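Read through the structure below, which is laid out as structure tokens, and then see the notes.
Only a single protein chain was left out; the remaining protein chains are all shown in position.
Chain IDs A, B and C follow the sequence of writing; residue 1 opens each chain.
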Amino acid sequence: MQIRFSPEEEAFRAEVREWLGGALPPALAEKVKGAKRLTKADYELWHAKLHERGWLAPSWPEEWGGTGWTPAQKHIFEEECVRANAPRVVPFGITMLGPVLIKFGTEAQKAHYLPRILDGTDWWCQGYSEPGAGSDLASLKTRAVRDGDHYVVNGQKTWTTLGHHADWMFCLVRTDPQAAKPQEGISFLLIDMASPGVEVRPIITLDGEHEVNEVFLTDVRVPAGNLVGEENRGWTCAKYLLTHERTNIAGVSYSKSGLAHLKRLAAKQKSGGKPLAEDPLFAARMAQVEIDLTALEIFNLRLVSAAGKGQAPGAESSLLKIKGTEVRQEITDLLRRAIGPYAMPYVPEAFDEGYNAEPIGPEDAMPLAKGYFNMRKLSIYGGSNEIQKNIVSKQLLGL
Amino acid sequence: MQIRFSPEEEAFRAEVREWLGGALPPALAEKVKGAKRLTKADYELWHAKLHERGWLAPSWPEEWGGTGWTPAQKHIFEEECVRANAPRVVPFGITMLGPVLIKFGTEAQKAHYLPRILDGTDWWCQGYSEPGAGSDLASLKTRAVRDGDHYVVNGQKTWTTLGHHADWMFCLVRTDPQAAKPQEGISFLLIDMASPGVEVRPIITLDGEHEVNEVFLTDVRVPAGNLVGEENRGWTCAKYLLTHERTNIAGVSYSKSGLAHLKRLAAKQKSGGKPLAEDPLFAARMAQVEIDLTALEIFNLRLVSAAGKGQAPGAESSLLKIKGTEVRQEITDLLRRAIGPYAMPYVPEAFDEGYNAEPIGPEDAMPLAKGYFNMRKLSIYGGSNEIQKNIVSKQLLGL
Amino acid sequence: MDFALSEERRMLVETLERYLRDRYPIETRHAASASENGYSREVWEALAELGAVGAMFPADAGGFGGEGEDISLVFEELGKALTVEPFLANLLGGTALALAGGQQGLLDNVIAGVTTVTLAHGEPASRYALHHVETRAEGGRLTGRKAVVPNGDSADHIVVSARVSGDVDAPEGLGLYLVEAGAEGLSRRGYATVDGGRAAEITLENTPATPLGEPGQAGDLIERIVARGVLAASAEAVGLMQVCCDTTLEYLKTRKQFGRSIGGFQALQHRMVEMVMELEQTRSAVMLAAASLDAERADRERALSAAKNLAGRAGRMIAEEAIQLHGGIAMTWEYPLPHFAKRLVMIDHLFGDTDHHLERFRNFA
Partner (left out) sequence: MDFALSEERRMLVETLERYLRDRYPIETRHAASASENGYSREVWEALAELGAVGAMFPADAGGFGGEGEDISLVFEELGKALTVEPFLANLLGGTALALAGGQQGLLDNVIAGVTTVTLAHGEPASRYALHHVETRAEGGRLTGRKAVVPNGDSADHIVVSARVSGDVDAPEGLGLYLVEAGAEGLSRRGYATVDGGRAAEITLENTPATPLGEPGQAGDLIERIVARGVLAASAEAVGLMQVCCDTTLEYLKTRKQFGRSIGGFQALQHRMVEMVMELEQTRSAVMLAAASLDAERADRERALSAAKNLAGRAGRMIAEEAIQLHGGIAMTWEYPLPHFAKRLVMIDHLFGDTDHHLERFRNFA
């Protein structure tokens, strides 16, 4: 057993770190660090940088522009990107659609869409969730009816992250309402957001932000050639996508960044004349979550290592997701507690580029309570933690 | 709203306390305090003292020997008894069977059995649980078949507390296996433990103690006159018994005694040169459970007060039971932690009368780890906490 | 021992409940929150007229209540309606006026809803330390900074704590002063708060002020004012928790998933039971705190800290569980629940959080 990274892996880490030092604009890293709002251009810039370096799509096969990295390398790469405060890569094209097209798409679909994902021509969004079908995808209601060489799509999608920036949406639609089981009769369709009948409406989240949307589809005509895989077999694509690349689901790197931030804050904040970091209860809470994170990181590496031997992560990745989100949420809770009364001010304009007023309260305090509430989503989306427990219970424990 | 006890109630408390000071032999109180084993004679002595004073059966109507106390008085009485380290009154005759007989028994049954409960002639035990039917009473299998003016009973009962001391057992038996619902077809029967075919076998619990038993019933002939209530309607008696007198289910007085013990120990134990009571983490854990207990006590009094106005405690008493057992168990956990390595010694003979060797470790340490394990039962018996949650969910929340 | 409400208090509660239910739907509340002062003057005046402000003060201060139970009942109702009107600010400022004496005319106007007052006590470096005051009082003029003052941007009058002498954390050497909103050298930076309220950073630069009571003797007064704040915040938390529990329970009953109402899933049922249990625990602790508000100091502070500790601990649990059991819809601004959850969690940042009061509880043992 060798629990540490090998010299080769550490050399790779150094290479990534060095490249990030040059490629990532410091102003952009500052925005990410300060939890400022990112513009579409911010995302596009970073996308382009990664594409230029050839590091945009580590999970794709090399022939389509992938990197040929081992799971350990992918893990190191993601860890370093988070550590450097790089913007996240919007996952819908790269992480989600790409692997589905590569597995189920026609040669023509692959040749057309994959390069456009890489070069940033098409911004993709995801059309899975519907009102009334959160964690229960099989109950979706959006209908697609074949009409000549088109499908006519009617329905409503929701929680469409960054859909207001998107050119295209991949979408689950019901093509056979009479199918024996609800997850049969679903198809996987690619929809041009510029099509007549597509309307994107913002959803404002509890923290006052606009990141997700509703997408209304009214008599939207979609060419039959935009079907991926077989008609009525879209569930296969959806399941593949849900089980793909889940070793980084724990968000360990984000937790490490958050914990480092927490420690800096707690060292500066005073409580009863001493640094908060020396308050026995607060220090104990920080130490407890750090211990959990330490263990979680090893658990994550165990699965990365297994993936490196070709063992597909199964329901264990659900355990990672549950504990990972618990740890991240606990850290956001301690962050909001750390700043005491200064958790209260809420100045939405402070998160825009160009806001120059003096911050209220300690440095970096302003996004913290907002972040605490926003991060409640972690245990809800991507399959709620309750769904993950059901999966573990069934698949891993056989209950 | 008057959250404190009235002057009359406080006067009653003083009366109880004064009586306890005279009536309770100090050696017996010491045994209770030190978690020593109580002999049958110990229980009988205290039973007789209470009977002599007329305070043995506060929940019975005055005509049968009850006290006529308000719920608040009953509460105060129980609180003072625990505070004084009185032995508990074995509940099977007084708290359980008595009220059932008074409600459902014939005049002859009442006239025969009730005085014998009070004067200690009959020691009763409970025959409810069966192997394979812990919290699920309706699935019980013990059969009683009518044969002339007798029932012939075959089956097995378990968790029969102090059954090895008992003269009589009240028992749920199945008289109609063809009943439409499983809880129909059950009858409530009184069985003389001296009957041929009754065999009591000890169950040794995880802490090495003998308090509970299995009772095997083989062709036991029970006179038909020993049926309480109607044949096949025993479920009504059982339910009545389960919902009767539940305002003291939280065990607040026991928790208060335990907490006081914990504070004494933590003040004496040294950790890193200082009293453990000043260790910030340990002190925080003690304070946390004390806050929970403080709130629980008020919650308990709210229900006592409501009972005083004739409102029957409903599913709220299930909430009391859950939180009450959690608090008690947390205190036993802190007790075992308080004494550090000295939680380990296990000297069963130290809990017998007359053991005079020097204790191992700090005073009073020896029963603590044992007590922690024994008290796991609190959340299991009397309707497990899971069952209580089901009850609250259904009856209080309507889920 | 009797937990029933007196007839007068029952009527007050019913009046408040009816007004808020009928006249203060969530849209009205959001509009009030988004307005310049962050609350509705009209609602404030109407509630004052119904006696909700007067109930916070004893008869000898011109009110008709002022006991712990009055305060907790009012704030529980305010919590149930997610009220943003400046009750807490006026409870704090008004209590300062009432306890220090000498400003009955002003207090009468506060109780009548004609004018408003707040307390500017916390400072940028004080966190939750009860007596940490760096603001100096010299020659009847104040200089210093005050932090996160509730409704500090719109209050007509501000009671300011300032130090006459002593170290920054000493309970001795403190004074309370009345300052007019438009006073010379006073500047206010108002802002919204995460829970839909308003607060301000206040800077005083040689600002003229009227002493309330004996300068240098206010340490104990401040503790008793904050005690009322702790009780009010904890009682408001109970109201908020109640709504979070009720809303979640309703959602569990109506929301269908995998072909059945999600309230049928036992794991969710048991979590709902735990939420209700923590609500009842907090409610019980608040009852004890209310009954102990005028008890001797250690009893009072222990009961208050127990309540605030539970309000923070159970509050977080209930806020988080309510959102989690709802799922996505509770992440949207449009749905009322998350606003209750936000206020509930923010209460942990008022007058000391759950750990602060755990420590305080044991220090008063």
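The rule is simple: a contact is a pair of C-beta atoms (placed from the backbone, for glycine too) under 8 Å apart; a residue touches a chain by one contact, two chains touch by 3 or more.
Just so it is clear, the structure is predicted and the values come from calculations on it, not from any experiment.
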Message: One chain is left out of this view; which of B:S6, B:S139 or B:T218 touches it in the full complex?
response: B:S139
Message: From the list B:I203, B:A224, B:L242 or B:L396, pick the residue that touches the absent chain.
response: B:I203
- prompt: Of A:V153, A:M286 or A:A338, which one is in contact with the hidden chain?
  reply: A:M286
Where the unshown chain meets chain C, residue by residue: 265-270
Task: Determine and list the chain A residues touching the chain excluded from the picture.
output: 1-6, 9, 72, 283-284, 286-288, 290-292, 294-299, 301-302, 304-306, 308-309, 316, 319, 322-323, 386, 389-390, 392-393, 396-399
Footprint left on chain B by the chain that the document does not show: 129, 132-136, 138-139, 158-159, 203-206, 208, 269-273, 276, 279, 281-282, 285, 329, 333, 336-337, 340-347, 360-361, 369-370, 372-373, 376-377, 379-381, 384-386, 389
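We take it that only the chains that are shown with their structure count from here on.
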Message: Suppose every chain is reduced to the average of its Cα atoms; which one is closest to the average of all protein Cα atoms?
response: C
- prompt: If you average the CA atoms of chain A and of chain C, how far apart do the two points sit, in angstrom?
  reply: 38
Chain centre separation in whole Å, for chain B relative to chain A (CA means): 53
- prompt: Can you list the residues of chain B that touch 2 or more other chains?
  reply: 284
- line: For chain C, residue numbers touching 2 or more other chains are 355, 358-359
